[in-house]
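Removed from the display is one protein chain of the complex; every other protein chain stays in position.
Let's turn to subunit A:
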Amino acid sequence: MASLDRVKVLVLGDSGVGKSSLVHLLCQNQVLGNPSWTVGCSVDVRVQDYKEGTPEEKTYYIELWDVGGSVGSASSVKSTRAVFYNSVNGIILVHDLTNKKSSQNLYRWSLEALNKDSSPTGVIVSNGDYDREQFAENPVPLLLIGTKFDQIPENKRNEVLTRTGFLSEDFNAEEINLDCTNPRYLAAGTSNAVKLSRFFDKVSTDSQTENITDTRTNIIIIIVNSAFTYMSYI
């Protein structure tokens, strides 16, 4: 049962793409000075104002779980990683724009995470092959982030952006391309910042509905149980 007001977002991607720098930028609004290897999982918290300016304004803590490693890891590492994939409300897929393999590996990353998802609405996954329809009706919101944007020379940018366009279509997700060492990309008012807050709002809403559905389901179960007990006395 998901605990109240917990919003958990996974940050997945190959090693070295810049997940830790990204998480640091999103949570501390500062550039990470000394990136180093992530062993296991590192968590950070982002304070997000949901529906700012409206009477329904609420402050959420969004937990960003940065899971380290590569898709080709030994199965012992994969089964240990799987404990982090429980009750996830959203997934941020990070890839390196200068490395095509990291974008291709995202399919395997998403399958690994979604296969282990134990949310009550349960995604029925096929035998492990990539299936586009499964992403179309996927209840877990995805966001695609491409890093090291500044390292792409001007003349290659269009080609790269087309490629990531196809990727975001496949995942049925929004995409953001940025450079984690420059906070300007996520400055307030940019389209990137808008996409980001839309994603976090969606994640928060979904977790709310999940909580409400859970509570509703629990209430219904209690009512039905008491009805049966009452009827058995008749």
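Simple rule for what comes next: a residue touches a chain if its C-beta (ideal position, glycine included) is under 8 Å from a C-beta of that chain, and two chains touch if they have at least 3 such contacts; residues count from 1.
Following the convention adopted for this analysis, contacts and distances are computed from a predicted model.
S.K.: Looking at UniProt, which of "Ribosome production factor 1", "Thioredoxin reductase", "Glycerol-3-phosphate acyltransferase 4" or "Golgi pH regulator" names the chain that isn't shown?
M.R.: Going by its UniProt entry, the chain not pictured is "Golgi pH regulator".
S.K.: Quick one: which of A:V31, A:V45 or A:L161 touches the chain that's been left out?
M.R.: Counting the whole complex, the residue in contact with the absent chain is A:V45.
S.K.: Using the document's definition of touch, tell me which of A:E63, A:D170 or A:D201 contacts the absent chain.
M.R.: Of the candidates A:E63, A:D170 or A:D201, A:E63 is in touch with the missing chain.
S.K.: Per the definition of touch given earlier, which of A:K58, A:K100 or A:R198 contacts the omitted chain?
M.R.: A:K100
S.K.: Would you write out the residues of subunit A that touch the absent chain, in ascending order?
M.R.: 14-16, 27, 37, 39-47, 61, 63, 65, 70-72, 74-77, 79-80, 83-84, 96, 99-102, 105
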